[in-house]
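Yeah, one chain of the complex is gone here, protein chain that is, but the others are all in their spots.
We call the chains A and B, going by the order they appear; numbering starts again at 1 in every chain.
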Amino acid sequence: MHEFGAQLANGLALGAIYALIALGYTMVYGIVELINFAHGDVYTFGSFITLVILTALGITGEAHGVLLVVAVVVALLGSALACGVLAILIERVAYRPLRNAPRLAPLITAIGVSFILENALQLWKGPAPITVPALIPNPRFLGGTFSLAQVSVIVLAVVTMFALQFLVHRTRLGMQMRAVAQDRDAAALVGIDANRTIALTFLIAGALAGIAGMASGVYYQSTWFLNGFGAGLKSFTAAVLGGIGNIAGAMLGGFCIGLLEAFTSATIGGQWANVAVFTVLIAVLVIRPNGLLGTNLPDKL
Amino acid sequence: MSLLDVREVVVSFGALRAVDHVSLELEAAQIIGVIGPNGAGKSSLFNAISGATRIASGEIFCSGTRIDRLRIDEIARSGIARTFQNIRLFGHMSVQANILVGEHATLHSGVLADMLHTKAMQSEERVATNRAIELLEFVGIPSSHAGRDARELAYGEQRRLEIARALAASPKCLLLDEPAAGLNATEKRDLAKLVRRIAEMKIAILLVEHDMSFVMPLCERLIVLDYGKKIADAIPSVVRADPVVLAAYLGVAP
Partner (left out) sequence: MIYAYAALAIVAAVLIDRFPSPRLRRIVIVALAIPLLLVPLIDPSEATRNLLADASIYVALALGLNIVVGFAGLLDLGYAAFFAIGAYAYGMLASPQFGLHIPFWVILLLAGPLAALFGMILGAPTLRLRGDYLAIVTLGFGEIVPQIFQNLTAYTGGPNGIPGLDVPSFFGKSFGASALPFYYLALALVALAIFIAGNLRASRLGRAWLAIRDDELAAKHAGIDTTRAKLAAFAIGASFSGCAGVLFAAKLGLVSPDLFGFQVSVLIVSMLVLGGMGNLSGVVIGSLVLTMLNSAILPQANMLAATLLHVHVDLSQYHFAIYGVILVAMMLWRPSGLIARRAR
């Protein structure tokens, strides 16, 4: 029972990180129908930036009180901003010129961008895993099952999802995003600047990856240059599982994948976790491509 | 039984009934026009017959066999060929290859023969290529264009190439979705001639068109759709005088 609780906590925290990344996939796919393959590496970039920020703040271990709050806020915002800017750059350079090209062209450049980023990250911090300071103290909740870091990560993901829901469904920008997703030409006719809207979508998606990168860096106290490859793929699986284009779906999918990975690792063994997740990916796409909650994609033939 | 027999076909998109209990019959060598305002369901009817859209209810027969449950390619092989309202050629393939793709179902070479270019395969290819050139000339495209990419053709030629590709399958029934759209007066006249010559080959033709002056002299009968429903089905002169049809086009009550 205790073991179950521990895996539940692990799975939910891991799932929260996948969910945050999945939100970015789902937003971008929703608006430009592109599997933004480089998204996972933007997430890795976020964890690297977090390390830089924490180092700059002189933090090497647990922080408390004001310093903790400041460190968390600065790392979150800094990482989100850096990743958001990176995502916009990528869109501008590698995707926008191909918006009217055959569908697979931007996917291929996305893979290319991913490789470039991975190589850059490797050159920056080397090929070995790198340690991130254990910023968050370690009190425990719910009978000792959940650590503070786990609770924070989960709460962060849920709050972010609600904020995003609000943004997409209640604000002017959200309305414009949905309009562009529906029909770019029609949106242009009513005066919406599609380029700007798409760039902002990438900014938000990148910022979400940055938040995820910060969260995972601090929670796992470790990162490395290829982190985003597996995490990205699993998060994309989460987005598809929930229903691509669907914000609540991305969150649900993220938690499902996190739990699946945690429990597979605990029962059959960690080496089967990837096999389990990719099997789910294949099964969902083949059996129920619209995912659990259905897609929010316009039906373009 | 008729060559093409469409019975009480319904096509739904959510709450919208794009085709609403439409029936029609078509005989070999007959040319029937389908007209109606924008969004009346003409293309949806074509999609239903050719299998691109599943029908919600009704039945479709082609020379006596039921086809409405078959896959698109099976329907095509059962003798129904079509063109598209928005031209859908294989743009990166040559003009000749486009027609050869149309001949796909009439050819028999298997994977191994294709890999090895066996004698039998090569002679089949020669026949197929000759036929492609014949078809090209039949629809009025100079055979000197055979080697060019299809997307490089002029618009009117692309429309005719699409017809040639459809004919390459030796269909019993040909569905033409707005073949005259975007053509000038001369091209339209040539097209009408071409359509007649196709009908003379004992092929049944169902044709969507907006231009009344094009369909009136060409079609034996006209079927009028409005909001998915068939509101008229008669010879052209009768249809033209039908107050219900006029009302549908002008948007006023009869």
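Everything that follows uses one rule, which is that contacts are C-beta pairs under 8 Å (C-beta built on N, C-alpha and C of every residue); 3 or more make two chains touch, one makes a residue touch a chain.
What you see is a predicted model; the values in this text were computed from it and never measured.
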{"item": "Among B:Ala169, B:Ala204 or B:Ile223, residue touching the chain not depicted", "value": "B:Ala169"}
{"item": "Touch with the omitted chain, as defined above, among A:Ile116, A:Ala188 or A:Leu292", "value": "A:Ile116"}
{"item": "Contact residue for the chain not shown (choose from B:Val22, B:Cys62, B:Ala76 or B:Val208)", "value": "B:Ala76"}
{"item": "Touch residues of chain B, complete complex, unshown partner", "value": "50, 52, 71-73, 76-77, 81-82, 84, 88-94, 97, 100-102, 104-105, 107, 109, 111, 113-117, 121, 125, 147-149, 165, 169"}
{"item": "Residue ranges of chain A at the interface with the undisplayed chain", "value": "33-35, 93-94, 97-98, 101, 103-109, 111-120, 122-123, 229, 233, 236, 240, 269, 271-272, 274-275, 278-279, 281-282, 285-286, 289"}
